[in-house]
Structure formats: C-alpha cells, structure tokens
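One chain of protein is taken out of this complex; the other chains stay put.
Entry: chain A
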Amino acid sequence: MLASSPDSEGSADGGSANLRSPEGWMEIRGLTKSFAGERALVEADLDLARGEVHGLVGANGAGKSTLIRCLAGVTTADRGRITIDGEELRQGSPQASERAGLAFIHQELNLIPHFSALQNMLLGVRKTTRFGLIDWKRSSVQARAAAERVGIHFPLDTRVSELSVAERWLVMIGKALARDASFIAMDEPTASLSGPESEKLFSIIRDLSRHGVAILYVSHRLEEVLDLCDRITVLRDGRIVDEAVRGRLDKKGLVRAIIGHDIRSPEDREHFTADRSGRPIFSVRGVAWRGAVKDVSFDVFSGEVLALGGLVGAGRTELAHLAAGVRRPDAGHFELDGKRLDLADEAAAVEAGIALVPEERRSQGLMLQHSVAYNMNIASLVNLRSFPALPFLSARKGRRQAEDLVDRLSIKTPSIDTKIASLSGGNQQKALIARWLNSGIRLLILDEPSRGVDVGAREEIHAAIRALARSGVGIILISSDVEELAILADRVLVMREGRLTGELSGRDITEARIIELSYHTADSGQGEPA
C-alpha cells in the first residue's frame, strides 16, 4: 500500500494526497462529540478505501466506540461529517447507516439465541415481494450464498444457542454480507476466540478485503492489528494521535502511541515462586461436572498466583463456578485450609472465604446504576457498621474505605460517588477487585480479569493481583491471554477439554509451552467444538 502517512495536517505530500484521493471510499472529516462536557472525540479525520482493513486502537475511553457509534447512527456527532462514496451520510439514523452498507459487529453479538443461524442471518435481509412482504425464498438464497462465502460448515438450521462463539461470529459476518454490507466494523472480535478460531477469522477478513469489503478492526490485541491491518489509526483522549500504514509501527511503537510511554517487556519479566512448603490454602480433589470438568485435582498455596491456561471451552470457567459455589460438582470436593467444603451457593462460598471476579463484568459483577463506592463496599458491609453488633452503617467508614481503595488501586474516577457505569472497563475491573480487598477472603478467583481492558489498566490490574497475593491470599487466575499468564503466574496449570494437561512453574512458564499444552497436537488443535 502506501509508503508514508500524514503525521501532521500540513504534510500534503504525495503519500497523504493519495490517502485523500477518490478511492477514499469512506471519508470522515472533523468528527467531534462531547458527552456532558467531556470530549469523547475531537476533530477526527479518517479515510477508508474499498477493501481496506483498517485497525483502530486506543485505550478504553479513547474514543473508539464513540467513533463507531457515530458511524452506526446510534450517536449524532456535534460537528463533522461522514461521506460514503461521495454521498454524505445522514447522522443519527441507524437505518441510514444500514442503507449505506455499513455493518457493525459488537463484542456482545446481537443474535437471537433461539433462532436458527439462517433466521438470524435473514433478519438482516430486506428482500420483499411485490406486496411488501418478506420474500423468504429470495432472502434465504442470499443468506445461503453469504454463509458459503464466510465458510459456514455447520447446518444453517442450527440454533444459535448451540453454536460456539467462533461460529456465532461467522453468523454475524454472514448476516452483514447477506445485506450487501461494504463495510464491517468489528469490535474485539478475537476476545473470546481461541488461536485457530482467530486464524480462521483472519483469513475470512482477508477474503472479504479481497472482495472489496472495508473492515474497521478494533482490538486491544496489538499483534493481531499489526499483522492484519493495512493501516492503523491510534486514538488517545478523543484525538487521533497517529495514523500509520503497515510496517511503519511495531508493537512497542503502537503501545507508546496508545499510552504515551513504554511498558515492561517480557524479557525483563520477574519470575515468581510462592512458598509451597506449607499446607495449601485451597485444594481441588477429583472434581467433575457434566463432562465439562473431568477429575481435576490441584492445590493453591498462600500468596500464590495459580493460573489456569487453556482454550475457551476447556472447562476453566466451569471449574471457577464450581469453586465459587455457583454450581455444585457432580463428583469430588474442595478443601479450604484443610477443611472439606460443601458449598450450597455463592453466599456459602463467600462466607467460607472464596470469591469470584467473573468473566462477564457488566452482567455479573457491576451494579451499574450505583456509585463506585457502593460497588466496592457491597461485599464488606459488616466492616462498615457504626457498632459491630448493630446493623447500622457508618457513612463515614464507607467513604473512608472507598477512598482508600480508589487510592490503593489507582482507580481513575472523578469521585467515589460517580456512577460506576461511567468508568472505563479497566477501572470498573479494578473496582471489582477492590470489592474483595477488605472482605477477609482466603482465595480469589479471577476469570479473564483484563479482557477488553487497555494496556495501561492491564498493568495496574496485574499489580493489584500481585499485591493481593503478597498479602497471603491464594489466587486462581483464568486467562486466555497467554502473555498475561506468563507475566503474572507463579504456576500455570493448563486445561484441555475439562482435564489438566500440564503444570508449568518458574522459568518453564513460557507462552510457547502454554500454547503447546493447550492444544493436544498441532493437528487436532484445529478441531472445533462444532
């Protein structure tokens, strides 16, 4: 593609003139949007050619989603315009965006679970008969053609609820194609995909690109972005701070552009080794549940970060749910400080000293319409009583605890009374970890703690987890981010298809070893759950 990019507005040399040429199919000019006085997007310019794969990166709250929401017609910009193929897009109308050929795939896939894949894809198609009714025949022909293009191999009458996350992505892309989309924005597409599944998605994206479909690829996984995208736009604090063609930026440069400074590289990584000579804090003994977890046994020691590696669907989340009392094991049991546990529910687990920070932050962790302070204090209300014997709470103690937690975890919030919904994902996650710091727990299970979180916040979350471990709490960390396991863990247990397939500790914890153990062999790793 192009050799240089405009670093400043003034550099109208050959390269940037080319960027602004008529092949700039979509042109965004001066897009500006503020929410309640805070600028979410400032004078954003962006061009997209047909068939271009364009990466959009930035910390949470940098303005990526605002930009996408403007394109989707969900948000109306205060200023600026968007033209597509020379025609100005009417803003604030999702229908207009759809007619212009724009399609959007969000992390939470908007599919109807009890509809079949075909029915879901048909929702996007608007072929009507002469009488204005939906022409099912023509529509389904179109949907089937789209399915073929994205390489859907499962039967199209399969219910979406029975499909894996990867397969749902295919359905979403198929849905976009069925309505002749010429632009697809994808938000964190690989967040819940395994390695081979991601690879498959990339090849589909490349194929779409060859057929002239422009892709706006939003992701925190920078390697992917660097690998996949023709051009990358970096947003910081609502402004476009860098725009680069493939090859001009490396990961380090990209990280620097996103956060403004370097981060610790894996080479000078610390290696943690918790003392495992004493009695374990928490033990799993022959636990099994419905074929998802098969005869799993291990120990967690005080101050240890024990990571569970493996692919999505390996049974790690299910194991976490069993340990946290969400579900009861069919066989086996757990021990805490050598005492056998029989956890009837989540409350029993918390009472015993086991807490879970769930994978689904918004739906299972946060009380969105409540304040930051409320969300952090809710699990340690007993500490906040005016008098220990009476149920009355002291507002002063509540404020003091919340302020202390905000401080300790460097949670970025205007005040402790701010609604947690308005914080960035990383800060919300820190608040969810903070919830357990004063609750006297013995074991904290973190399921994908840095998923969808920007680079800077990820570091701070890691620091918080290590600090918690140092205080003597046992930690079980589940993450699909192999690098995260390598950075953070004292010990890594790898799970595959419900079983433990290996244990790594100290210098053996490498990304390559974890990946190796996650897949049976290189060949069978390609097999999908379908």
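Please note the rule applied: a residue touches a chain if its C-beta (ideal position, glycine included) is under 8 Å from a C-beta of that chain, and two chains touch if they have at least 3 such contacts; residues count from 1.
Convention: contacts and distances are computed from a predicted model.
The listed options are "Maltodextrin-binding protein", "Sulfatase-modifying factor enzyme-like domain-containing protein", "NADH-quinone oxidoreductase subunit M" or "ABC transporter permease", and the UniProt record of the chain not shown names that protein "ABC transporter permease". Checked against the hidden chain, the listed residues A:Glu88, A:Glu148, A:Asp330 or A:Asp345 yield one contact partner: A:Asp345. Touch with the chain that is not drawn comes from one residue among A:Leu123, A:Val141, A:Val245 or A:Leu393, which is A:Leu393.
Note that of A:Ser422, A:Asn438 or A:Thr510, the residue touching the chain absent from this view is A:Ser422. By the touch rule set out above, chain A reaches the unshown chain at residues 34, 36-39, 42, 78, 237-238, 324, 326, 345-347, 349-351, 355-356, 358, 360, 363-370, 374, 377-379, 381-382, 385, 391-393, 395, 403, 406-407, 410-416, 419, 421-422, 435, 439.
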